[in-house]
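A protein chain is absent from this complex, but the other protein chains hold their places.
The block that comes next holds chain A.
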Amino acid sequence: MIWETVRLSLRSIRRNVLRSFLTLLGIVIGVAAVIAMLTIGSGTTQKVKADISKLGSNLLVVRSGRPAGPGGPGGLDQVVRPLAEKELAALVAHLTGARAISPASQKQVRVIFGTESLTSGVTGTDSAYLDARDWKLVSGRPFSDSETRSGTGVCLIGETVRQQFFGAGDPEGEIIRVNRTSCKIIGLLEPKGYTGFGQDQDNVVLMPLHAYQRRIAGNRDIDNIYIAADDRTPTSELQPRVEDILRDARRITPDRESDFAIRDMTQIADAMASATTTMTGMLGAVAGVSLLVGGIGIMNIMLVSVTERTREIGIRLAIGAHEKHILIQFLAEATVLSLLGGIIGILIGLALAGLAAVTLTIPFAPSPAVILLAVGFSALIGMVFGFFPALRGARLDPIDALRHE
């Protein structure tokens, strides 16, 4: 009987292919949007987590200013005492459990080679930076200690910078201009791709800290200190040690709060992942609204169908169909229709998400639960929005229905 009903529904859908297709479109678009959103969203979350663990999941980042309070991430003091080189020295001298400690100051700066130019993230740092950030060189060599100390004009460039200036060519030994200062390329960084937020991690130029401070920033400040914990030390253990050493080095009395912040990248990873999840959920909800619209489309077309087939309903009632038979027939038709739309929508949504995964270089992460939910939900929409028209058909008086032209 169920199969019979489904067959009947399919046949009546086939009879009006164009109309059925247009009706389906609402559901197809709705389901496709939801599936694409949620799949891309969960891919992004995975990517963000992976990115941040690439940044170094056992990484602490120190920056000056108070820790971000409930006011949000902008909670820096008005007057910030920047981090200084002697504090870095204190960490290097006293901190145990760290694999690498490295300073970093950053700025977006125009980089020029020949007639080409590019705005790039220029970082002043030392040779421990690559270790702290878990970054490797494709070719060339890192800064030597003497280059770091003396602030020689040498630099490492990311893949994007290379492509902009040299195409596939070898950049080593070439001289680029970074903010009116010359800089000899000594190495090429391994490509990292985009972050989950679309930031190009390969559009970077690394140079010795002193060179950066003197020629680009024009001060002796250190923006951040990266501290990578060694394998035996969790960051949660390392953090208080870093705090103690820095408070001491910055001569902060016990009654005062620290004027620097230590961020645990693991925590940040979690926070960002949860932000992405929230975003995904919201976008999914917006897409869900279009499903509602699709449902109303189904209701509309089912009402038309019931009116159009009043005579058929009359015949069926006359020859002995019960109300429930008519109800089930139209309900099944609406459900099959919207289920069909749901399945097409899932396929399109997954295709879109797959495309997005390739374009944005995020993992393709379809969730069986979401797909199942979409199937169930589209069937539910058919039932809910098909119910009223079906009931209207079932309640028809056979005599009136037979008289209907």
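Just so we're on the same page, a residue touches a chain if its C-beta (ideal position, glycine included) is under 8 Å from a C-beta of that chain, and two chains touch if they have at least 3 such contacts; residues count from 1.
Keep in mind that, in the parts below, contacts and distances are computed from a predicted model.
Comparing "Predicted secreted hydrolase", "Cytochrome d ubiquinol oxidase subunit II", "ABC transporter ATP-binding protein" or "Alcohol dehydrogenase" against the UniProt entry of the hidden chain yields the protein name "ABC transporter ATP-binding protein".
Only one residue in the set A:A168, A:I319 or A:A369 touches the chain that does not appear here, and it is A:I319.
Across A:R15, A:K136 or A:R220, the residue that sits in touch with the chain not pictured is A:R15. Within the entire complex, the positions of chain A that touch the omitted partner chain are 1, 4, 15, 311-312, 314-325, 398-399, 402.
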